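I'd like to ask some things about the structure below.
Moving on to chain A:
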Amino acid sequence: MGLEEKLPNGILLASVEKLVNWTRKSSMWPAQFGLACCAMEMMATGATPYDLARFGMERFAATPRQADVMVVAGRVTNKMAPVLRQVYDQMSDPKWVISMGVCASSGGMFNNYAIVQGVDHVVPVDIYLPGCPPRPEMLLDAILKLHAKIMDEPLGPARARDKLESGKTTPMIPSSVKYAKDPDKLAGPRDPNGASGGIPLVEGGKR
Partner candidate 1 sequence: MTTVEETTQTPVPEGHVRLTIDGREVIAPKGELIIRTAEREGIEIPRFCDHPLLDPAAACRQCLVEVEMNGRAMPKPQPACAITISDGMVVHTQHGSEVARKAQEGVMELLLINHPLDCPICDKGGECPLQNQALRHGRAESRFRDQKRTFTKPIEVSKQVLLDRERCVLCQRCTRFSAEIAGDPFIELLERGAHQQIGTAKTADAEGWGAVTPQGQPYQSYFSGNAIQICPVGALTSAAYRFRSRPFDLVSAPSVCEHCSSGCAERTDFRRGKVMRKLAGEDPEVNEEWICDKGRFAFRYVTADDRITRPLVRENGKLREASWTEALRIAADRLAEARDNGGVGVLPGGRLTVEDAYAYAKFARISLHTNDIDFRARPHSAEELDFLTTNVLGTTPEDGVTFTGLERANTVLCVALEPEEEAPAVFLRLRKAARKAGTKVVHIGQFSTPAVDKTFGTLLACIPGEETNAVLGLREHAADVYAQLGEGGVILLGERAAEVPGLLSTVAGLARETGAQLAWIPRRAGERGALEAGALPTLLPGGRRVDDTEARAEVAAAWGLEALPELAGKDASAILTAAANGKLHGLVLGGVDPDDLPNPELAREALARAEFVVSLELRRTAVTEYADVVLPVAAAVEKSGTYLNWEGRPRPFDIAIENTGILSDCRVLDTLAVEMDTDLFTQTPQAALADLDRLGTVEPPVAQPGWTIEFEGEGPPKSPLRHGKARLATWHRLLDNGSLQDNEPHLAQTARETVVKLSTATAQGIGVGAGDPVVVSTHQGRIELPAEIADLPDGVVWLPANSGPSTVRASLGVGHGDLVDVRAGGGE
Partner candidate 2 sequence: MGVLDPLKGFGITFATMFRKVATEQYPEDYRPTEQRYHGRHQLNRHPDGLEKCVGCELCAWACPADAIFVEGGDNTEEQRYSPGERYGADYQINYLRCIGCGLCIEACPTRSLTMTNFYELANDDRQNLIYTKEQLMAPLLPGMEQPPHPMRLGEDEQDYYVNGPELARKAQEEAP
């Protein structure tokens, strides 16, 4: 933004960073980019039962300049790729991308001439969301994981260097575990590997 880049690194800034990140994550307006079946699930997520408004995201914008996060939902054809890039370029900073579904993430089962084999060939992706299509809970999970990432985002180059040097990454904890009122209740039929889905909750996020 300019100002924070000139500020010295310090305790105050760490708190400011948290505040800034909190404001950023609390009302991310999605630029919907529904391309195929995943768009149905994205719409379902945006509709009443899942109540995306809880995360300040109820305004699905077709106006990229007013959007913060692009949800690429569905397979991206080579013909669509430049459009996708243009929409991304038109979004104002800071901006994020969720690659929703396997087709957007890697081409999925469409390993052919027409489909971009992963939307990260075109735009930088922050969260990959597998599934064909992912259910609304999965999209919510991806959004919440993105929130966690945004909360850890450094403010300014000095902080960014610190973060890089410390090697810390945001742990990708399943949202139902992270926000559970009673995590023990979650084990059992859902996943025999335990509440976390078999993923050890290690700091640093690397398994």
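The rule is short, and it goes like this: contacts are C-beta pairs under 8 Å (C-beta built on N, C-alpha and C of every residue); 3 or more make two chains touch, one makes a residue touch a chain; residues count from 1.
Candidates were picked such that all candidates are chains of the complex that A comes from, given by their letters.
Computed from a predicted structure; not experimentally measured.
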item	value
Complex member in contact with chain A (any copy), out of 1 or 2	2
Partner candidate 2, residues of chain A touching it in the complex	48-51, 102, 105-109, 111, 118, 120, 126-132, 134-138, 140-142, 144-145, 149, 169-170, 172, 174-181, 186, 189-194, 197-199, 205-207
